[in-house]
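Just one protein chain is left out here, and the rest sit where they should.
On to chain A.
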Amino acid sequence: MDKSKESIERLCHQFLPDIVDLLRFLRTYNMKETETCFRRECHSLVNTLNKTSVTNEDQSISNSINVNDYFVVYSYLSNFIFNSPYQIELMQFLFPLFVHLYLDLLEHNYINECQQFYKQFVHSTFYSFHSEFFNQLKLISQSSKHLYQCVLTNAFRTSRFFLRLSMTSCKELQNFIDYTKNLTKINSQFYLTPSQISLLLSIFQQYIKVDINQQVFTSSNIVRYQTNEQPMTPIFVHTNLANKIQFTRLYTGLFPLQSLPGDSNRSSAQYSQLNRGDLSSSYPQINYNRLPNTNDLNNIPRLGPHQLPSICLFTLKNSKQIINCINLSNDCRLLAIGFQSSEILICSLNPNNKLYSMKSTKELRHLLNKSTRNYNLDTTSFIETSNERVLIGHTSAIFTLAFEPTKQTYLLSGSQDCTIRLWHLTIWSCLIVYKMHFQPILDIAFAPIGHIFASCSIDGLICLWTIDKINPFRIYPEYGYSGPINLVVFHPNSNYLASAHNDHTIHLWNIQNENALVRIFNGHRHQISSLCFSPNGHFLVSGCWNGEIILWDIQNNLQIAHLFLHKQAISSIEFSPLTGTLLLISSIDSTISLWNCFMITKIYDEKLTDSMNKNLSSHKILLNVFKTKNIPIFHIKFSKENILYAIGLTNE
């Protein structure tokens, strides 16, 4: 104990000059409150240091003896699990156990043992489920210092693993543990010392939370295309957040809820008040998004398995600049291209359709004078010369672009310079700069009703904005930074927001309530590269970097289908408009695949999966695959005429 006190004193001495400097600085600027605050914190810091060092030392003393225990415990449990009839569910335990034993070893600076542990137990099937995580674990194997720098391991340490088990397999495990506890040294070679058992149980208690969802273990009826039944990957959620998830029933109707539920007794009252005022007053009239006028509706073919879509591929050729992102406006008239060089290029896809521009002030004044009563002033005119236009304003690479869905006169751009800019597409200039994120913006999405948009960034925040305010009205998530957030997408009724996280999960947030995480979808094994809701709002499709596609039932948080066809990242997903019976998926392996979504859900509902595996072809899940001549497809979108516009990129 004396030793530890000495070390603390030494530490304090080390930092003391800095602290004194800071105090002096605060006093000179007359910041009294900050000063007192700082003093208080300083004291508490010393106290905690005191405590942690003591516990650390205790641990190191206790752990220094039993490195071997880690190996014994892990091999013991994995032996049991691989011989169990419920292997497919119990497998989930292995990953958290592996991770925490490994990190424990590393934390106590047993570098060699930890590498040995990795080599001994990294199992080929096991590795393929979590290959990206294992890569990161391998990266930090050199020094315990890296452990704290790595985002992922930090997340592991501060969060709990959620496991979904059936009652039977859970009991099996419990019996097994009881059995080992009662074993004596004499009657078995599978003997665990009390310290080993306590190590196992402490990890179970500290980091694992079991969620029992069924009575009996049954194999799932997920519709599979070229994939096999695999054990689930466990989710890990920050411990604070883990208790707050509200698995309430979702409203999956088509139209946005007009009235916001009043949440009066919240601490941030001014926020919610502001929100209510904002949202309800500024919601525009329900816009039947993408629904063409009634007279057009008759001429347009309804797409379905018997009326397949036409695809028009636009290939962007020989760009000298590096293209980072591409987006199409909702009416497929305009194409926006974001470059690494911080420029944005807007071009009209139809060469006959010129871009519009606001008339000059002189003309406008003339117009005003001429027709004072007429409110429908035509303020726009064609740009005669070209059908493309460059927007300059950002200071670094553009990463994402989003068109306003209802009118196509606004464009949002997110950049590496951590700002979001709103551009007006008839004035051709930047209107607003939104600043909140402190790391590069990765994705922006407009709500289908317009007016509201969400942004996500490498800093792990999702911000919700209305276009007329420069501050976000909501920021998710409150706890637990687990790395960048890659994608955000709105539910068709604009009440929910899905975000793809770096730990391969998809979170669903209710934007009507503040900070309401309502679902976590878990099952991908690679970084998610694309998300899309079905037009009826019941399903969510996600594609990941290795080409796997999962169809989710968002109400019940279940996987409906696993489709594995593409060899590389999924770049974009589209449902056929209105009906949603067709699913189109584009990938950067230069193919577009066409799936019969109606058939997939039908097979799932009728639990035909067993019979289907035998003659999968007879059910015609996959309707067609369209190949291009080595042109990776970056974006697809349905136009009003039900023609699929695809954007490809080639560098010859």
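The criterion applied here is as follows: a contact is a pair of C-beta atoms (placed from the backbone, for glycine too) under 8 Å apart; a residue touches a chain by one contact, two chains touch by 3 or more; residues count from 1.
Throughout what follows, contacts and distances are computed from a predicted model.
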Hidden subunit of the complex - UniProt protein name among "Histone H4", "tRNA-splicing endonuclease subunit Sen34", "Dynein light chain Tctex-type 1" or "PITH domain-containing protein": "Histone H4"
Option from A:Tyr74, A:Phe93, A:Tyr110 or A:Phe134 whose C-beta touches the chain left out: A:Phe134
Contact with the hidden chain (one of A:Ile197, A:Ile212, A:Cys347 or A:Leu578): A:Cys347
Touch criterion as defined above, residue of A:Gln142, A:Thr248, A:Ser360 or A:Asn471 at the omitted chain: A:Gln142
Which residue of A:Ser159, A:Gln416, A:Ser534 or A:Thr601 touches the chain not shown here: A:Gln416
Selected from A:Gln307, A:Asn353, A:Ser429 or A:Asn471 as touching the chain missing from the view: A:Gln307
Residue numbers in chain A that touch the chain omitted from display: 119, 122-125, 127-128, 131, 134-136, 138-140, 142-143, 145-146, 149-150, 307-325, 335, 337, 340, 345, 347, 349, 396-397, 399, 416, 439-440, 442, 458, 484, 486, 527, 529, 545, 568-569, 571, 588, 592, 594, 615, 617-618, 620, 623-624, 626-629, 632, 634, 646
